[in-house]
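Beneath this line is the structure, given in structure tokens, with notes to follow.
Here the complex is missing a single protein chain, while all its other protein chains stay put.
Labels A and B are assigned to the chains in the order they are written; within every chain, residues are numbered from 1.
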Amino acid sequence: MTVAATRTLSPARLPGLLVAAPLLLLLPGVALILALFAYPLLRLVVQSVTDPEPNLDSYRSVLQDPTLWLIIRTTLVVAAECTALTLLLAYPLGFLLSRMPRRWANRLLLLVLLPFWTSLLVRMYAWMVLLGSHGVINEALVGSGLLAHPLPLLYNRFAVLIGMSHYMLPFMVLSLYSTMLSIDRSLLEAAGTMGSSLPQTFFRIYLPLSMPGVYAGCLLVFILSMGFYITPALLGSPQDTTIAVYIQQQIELLNWADGTAMAVVLIAIIGALFVLYDRLLGFNRLLALGPS
Amino acid sequence: MLNRMLLLAAASLLAFSGMQRARAQSDVVYINSSGGVLDDVFRKVDWDPFTKATGIRVINSAPVDNAKLRAMVLSGNTEWDVTEIDGGDFPRGIKQGLLQKLDLQQLPTKDMVEGSFNDYGVWDGPYSTILTWNTDIWPLTGKHPTSLMDLWNQQDFPGPRCIRKDAIDNIEFGALHAGVPRNGVYPVDQDKAYKELDKLKPNVAVWWTTGAQSVQVLVNRDCVMGTAWNGRPYQLVVRDGAHLGVAWEDAVLHMAWWVIPKGAKHSDAALKLIAFMQDPQRQAASAKESGYAGGNSHDADYLPENVRDFLATTPAHVGVSVSANDEWWDANAVAAERRFTSWVIGQ
Partner (left out) sequence: MRLLRLLLVLYCVGVFGFLILPLLIVVPVSFSAGAYLQFPPPGWSLRWYRMYFSDPQWLDATWLSLRVAAVTVLLSVTLGSAAALALVRLPFPGIGLLRAILMMPLVVPSIVLAIAVYSVYVRLHLVGSFWGIVLAHTILALPFAVVLMVAGLQRVDRRLEEASYTMGASAARTFLKVTFPIVRPSLFAAAVFAFITSWDEVILMLFIGGSAGTTLPLRMFSFLRTEINPVIAAVSTLLLLLAALVFGLSEWMKRRSVVRALP
């Protein structure tokens, strides 16, 4: 992208403003984020080591408490599981949509976005009604004689993953779809005519080409999953307590020191993931949801 | 042409956002409480009539948030003139200098229950954490749970339980089950309490986190018995006909308080509003809708028996309850919650 853009940069033919003031274009957004986001956050971090008096006690106590390590591990595991499940659900859907006529694909994409119009909170209670031991699904299974006893679907990891991946699915589908759209169909057809079998074509050609979308979607879903608070609290068991739930609890107790220390730990983990991603795959890939 | 479009867009944007910035006016009071149905009841019973009587508008917000209270007082820009405050947060708020002293002369103190007011606060809605169960399984006419201690009684009342995912109340229940007398619960002997909670844990299917969830799990029949704040089953049973029973023995009684934060911009109007809300008839009317009564000693006179059966302040209930010790909780909350979290997460 960088090379291409530099090469075609021909100031004479561009509207003056766009060339003369690239900073002007970036400035409002960046300034807004610096003033109302970065600055308050920085203050919060400073507060975590100075409130009530300057020390690192809360970090020490946070990092020494085995329970908190358990919570951090849970957060990472839940986010990873949610990402995997979402990918599993979204990949075939994105594939199908990208092979459809654009008109229909666009309509179906709107359908994918439909759940967003229902508040996350309401959806949580809908899942409770659906997944409970006497919920709609279990009653149907037991009533039809398929099962003798209701399945434990609610208040466990399963319910948390269902609730979270339901929320994340549209993000993943959109990310995959835009990459898959740019994959040249004739490539696949060519492979077919050259005698390559369908699975071969898929694994050798299609899958590698769709990987940018997979990486971008997974990173997005993984990071958003780490911040989930309402879903694990309402649908999970205590073993599904995540960092965000814990932070909320500490803040309510006015235990800002531990709460913010934990928040800084969370931000550090996510930041590390970003750096890792950048090293392994290049940050450009995340931004380049589309073809690059 | 683009310029004109931009101008037009900017103008309509400004018109569109025509929200009134609340200015510091003398004829208004900002009150913060739990929100939801409770606020709707307060609005109908107290706040709108108050505006009618005094000309002072009441603007409400929710929810109760101690972190927010602290941040606004420390910043010197106090949004709330009155706020609710619960449990250990009350003594903590006093200690941290977040609250104003009240001029008790302005309150109808002679009609108020002893202990329902002090220098910094007035009872809002005292509430209890009680036992509630499904009456389809154990009808009120037959053998049914009568005490919080029946949480442990799998022999007579088998089935999954739901309790709150919080140390508050649960460690008190644990201590009581270990045989500690009700008046000796504080300071809580946590080692003893957790020995009992260990026995309860295998039967706890749901750890609730919101008031709504505590009764929804019973209505959905995910659990047969659990703990809840008394107003929740009240609203479902009396208003909506749900099949739930309640038991008060060994319940934990909590105080919620109306307080005036330091730096409140309309503290005179705030005190007036608090005084207005002490009227026994109005307190009875709001108890009828919410299941939470106030601190006026006469409000019970206006309440039918089926309502009093659900109130935390009914003397028969107070007599068999433990009163939460806010000072103890203030001093021990962080450590107790940390221990609880470790305990509940541990397999």
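As a working rule, a contact is a pair of C-beta atoms (placed from the backbone, for glycine too) under 8 Å apart; a residue touches a chain by one contact, two chains touch by 3 or more.
In this text the structure is predicted, and so the values were computed from the model without any measurement.
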Fill in: Among A:30, A:63 or A:77, residue touching the chain not depicted
A:30
Discussion item. On subunit B, where is the contact patch with the chain that was removed from view?
Written reply: 1-2, 9, 13, 16-17, 19-22, 30, 32, 34-40, 59-63, 65, 67-68, 71-72, 75, 77, 79-80, 210-212, 215-216, 219, 231-232, 235-236, 239-242
Fill in: Touch residues of subunit A, complete complex, unshown partner
1-2, 5-6, 8-10, 13-15, 18-19, 22-23, 25-26, 28-30, 32-34, 36-41, 43-44, 89-90, 92-93, 95-96, 106, 110-123, 125-130, 135-136, 166, 169, 174, 178, 198, 220, 223-224, 226-227, 229-230, 243-244, 247-248, 251, 256, 259-260, 263, 266-267, 270-271, 274, 283, 286-292
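Basically, only the chains that are shown with their structure count from here on.
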Discussion item. So the centre of each chain is just the mean of its C-alpha atoms; given that, what is the distance between subunit A and subunit B in Å?
Written reply: 36
Item to complete: Write out the stretch or stretches of subunit A touching subunit B in their complex.
Response: 65-67, 70-71, 125, 128-129, 132-135, 154-155, 233-234, 237-239, 241, 246, 249, 251-256, 258
Worksheet item: For the complex, which residues does subunit B have touching subunit A?
Response: 65-67, 70, 89, 92, 165, 205-207, 209-210, 213, 216-217, 220-222, 333-334, 337-338, 341-342, 344-347
